[in-house]
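A single protein chain has been removed from this complex, and every other one stays in its place.
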Amino acid sequence: MSVGIAEAKRERSERRRGFLLALPSFAYMVLFFAVPLVIVLVYSFATRTSTGSTALSDWNLDAYRKLGEPIVRNVVVRSVILALVTTVICLVVAYPFAWFCAHQRPTIRNLLLIAVMIPFWTNFLVRNYAWRILLSNGGPISSFTEAIGLGETNILFTKTAVVIGLVYAYLPFMILPLYASIDRLDRRLIEAGRDLYGSGSQTFRRIVLPLTMPGVIAGSILVFVPSMGAYVTPELLGGGKETLLGSYIVTQFLTARNWPVGASLSFVLMAVMLVSTIVYFRSGGKNL
Amino acid sequence: MSAAVSLRGISKLFDDVTAVDNVDLDIADGEFFALLGPSGCGKTTTLRMIAGLELPSAGSLQIFGEEVGSLPPNKRPVNTVFQNYALFPHMSVADNVAFGLRMRKVPKSEISTRVQEAISLVRMTGMEGRRPNQLSGGQQQRVALARALVNRPKVLLLDEPLAALDLKLRQEMQFELKQLQREVGITFVFVTHDQEEALALSDRIGVMNDGRLLQVGTPEEMYDAPVDRFVADFIGRSNFLKGVLESSDVVCLSNGQRINVPVVETVAVGDDVQVSLRPERVMICQLDAAPSGVTKLSGVVDTETFLGNSVVYRVALDWMTIEVETDHRPDVARHAVGEQVDVWWRDDAVAVVKP
Partner (left out) sequence: MSETITRRLPAWALRTNGAVVLIFLYAPIILLVVFSFSASRIPGQWGGFTSEWYATLFDDSRLQRTISVSVKVALVSTLLATVLGTMSALALERFKFRGRKVVDALLYLPIIIPDVTMAVMMLMFFSQAFDLLDSVFGIGLSKGFATIVVSHVAFNIAFVSVVVRARIAGMDATLEQAASDLYATRWQAFRFVTLPLIAPGVLGGALLAITLSLDDVVVTQFVAGPGSTTLPVYVFSLIRKGVTPTINAVSVIMLVASLILVAGSVGLQRANASRGRQQLRTPGGTS
């Protein structure tokens, strides 16, 4: 056959091979991921009947309108504030730690980073449960504060407990991107800053902080986003007294049986995630 | 006897870019042939088309008379030594070398004999058990050679195999490669951007630029009789005097002066040409009258540069400046800047090229 035809043929058969190779996972993801996602979107326009089942016939925006109601707004605002507090605490704690790591010898540095990651790799439920034990009435922390004369500590089932749990869960997500961006700092810029400004805090504010901003943004998003949608941690440590977004969505399905509202909230949550991820990539997070 | 490799009208297009443009080339059996050119000129693409790693968009490609242009690489009787050697990191030296034989289901006993032969051919005996990451660059290259040659290909293709080596090592390996080719006796097609390497190693050179094959010839032909300005400029250094071809052996330079040149067949009379004049063919010394067969001009020395074994002068003629290179002779006085000098060259020491 002529070479031109052979060339085209090879190209086509390459394409076909690639397509066939990707097909099984693609088909699976369409059926068991894309379709479910679409169904959620569809359900968010459905109506909740009086018996608690869902009628798909009347399409409306009721479920989305309900999002504007005080109950839901409170839930969302509470979740956002909690996520923000968690993020700030993580930032304040992680930055010095990441700085410290970046200035150690490579062996120690790697050890520290692995040490930070190992708890993260252990079972998530168990990690939350550990705090449940620690913070419980009569638990070790309470005994400790009693022993040093501060009286009992009953932090469990408060927002503080939830924040502690969230910080514990997501601290590594803040440490690693910060470390990556601090590691990239050109030390000579810092020295130049010391020459110019003379004081450490000025140098930090005007040179170090702006240069490590990509790491700050990436870490913040990586902490804020999951914190907003957290479910297990608030359930175990917050006791469900003050409902957060994750729990609220779950109750729509399991107890309140208002699937349309649950769907619309899930969808909104996912939209927030998507936007944040785009911001993360745009701010160069991927290049860290 | 048919040529080892024969390309007719070979072209390769990538989307809108023409990487190789209508190349006609015959490479003889047993020849050490170099494809020479700057990066992006299409030499590697041409090599890959011979290997089968790319398929031509048009044209015919034959190996010893057999049309192979549309065959995949694993069906062609050629093997390649890649620029980064592409040794399989998870296999030992012996397994790397044996790979091609194993793929073709050669019997085990024969495999071990041939592998031993190939390894001793490249002087790597004793290293059979090593992994590629335990070898130096030069050693990796030799394994890559053995891995290709063990299959007794009809043609061996080498894609800038010495580019990653440092200078001393490269010179050693150049010598070894030449020896190896003589010993094995098969056709080597060698891609390089280093013109000195091409001049030193090859029986013939093909210069490419912008996808086109500009000229093919022996190293001497390429150096003394380039037909294209690019070739003249790429190989060695050259002055270029612009002019018009008045007749088959006379060029009228842009300052009006007429000079004699060797008979030109490749350019039509009346066309613009450039006269390629190598700096070392120009002499500086006082000539009262130019004898026949010599062209003489006058100028002023502009700069003088001492290079150790030679001295390079830039001499300003009335309409342009040319470079002149002379051997360094401690007993002969050098010309000073600002000195009025005569420069002259033999009429047959130039080449007329297309601009």
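Read from first to last, the chains carry the letters A and B; within each, the first residue is number 1.
Heads up, the rule we're going with is that contacts are C-beta pairs under 8 Å (C-beta built on N, C-alpha and C of every residue); 3 or more make two chains touch, one makes a residue touch a chain.
As the structure is a prediction and not an experimental result, all values here were calculated from the model.
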Task: Residue in contact with the excluded chain [from B:Ala58, B:Ala164 or B:Val312] - done: B:Ala164
Task: Selected from B:Ala3, B:Ala28, B:Ala58 or B:Ala86 as touching the chain missing from the view - done: B:Ala86
Open item on the list: Which candidate, A:Ala6, A:Leu67, A:Ile190 or A:Leu211, sits in contact with the chain we can't see?
Closed with: A:Ile190
Task: Residue among B:Arg131, B:Arg212 or B:Lys242 that touches the chain left out of view - done: B:Arg131
TODO: Considering the whole complex rather than only what is displayed, give the residues of subunit B touching the chain that is not shown.
DONE: 51-53, 72-74, 78-80, 82, 84-86, 88-90, 99-100, 103-104, 131-133, 136-141, 147-148, 151, 164-166, 168-169, 172
- [ ] Touching the hidden chain in the full complex, which residues of subunit A are there? Just list them.
- [x] 14-19, 21-22, 24-26, 28-30, 32-37, 39-40, 43, 93-94, 96-97, 99-101, 103, 112, 114-116, 118-119, 121-127, 129-134, 136, 138-140, 142-143, 168, 171, 175, 187, 190-191, 194, 200, 203, 225-226, 228-229, 231-232, 235-236, 245-246, 249-250, 253, 259, 262-263, 266-267, 269-270, 273-274, 277
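Throughout what follows, only the chains that are shown with their structure count from here on.
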TODO: Calculate how many whole Å lie between the centre of subunit A and the centre of subunit B, each centre taken as the average of the chain's C-alpha atoms.
DONE: 59
Open item on the list: So in the complex, the part of subunit B that touches subunit A is made up of which residues?
Closed with: 55-61, 69-70, 72
TODO: Report the residues of subunit A in contact with subunit B in the complex, numbered from low to high.
DONE: 1-7, 10
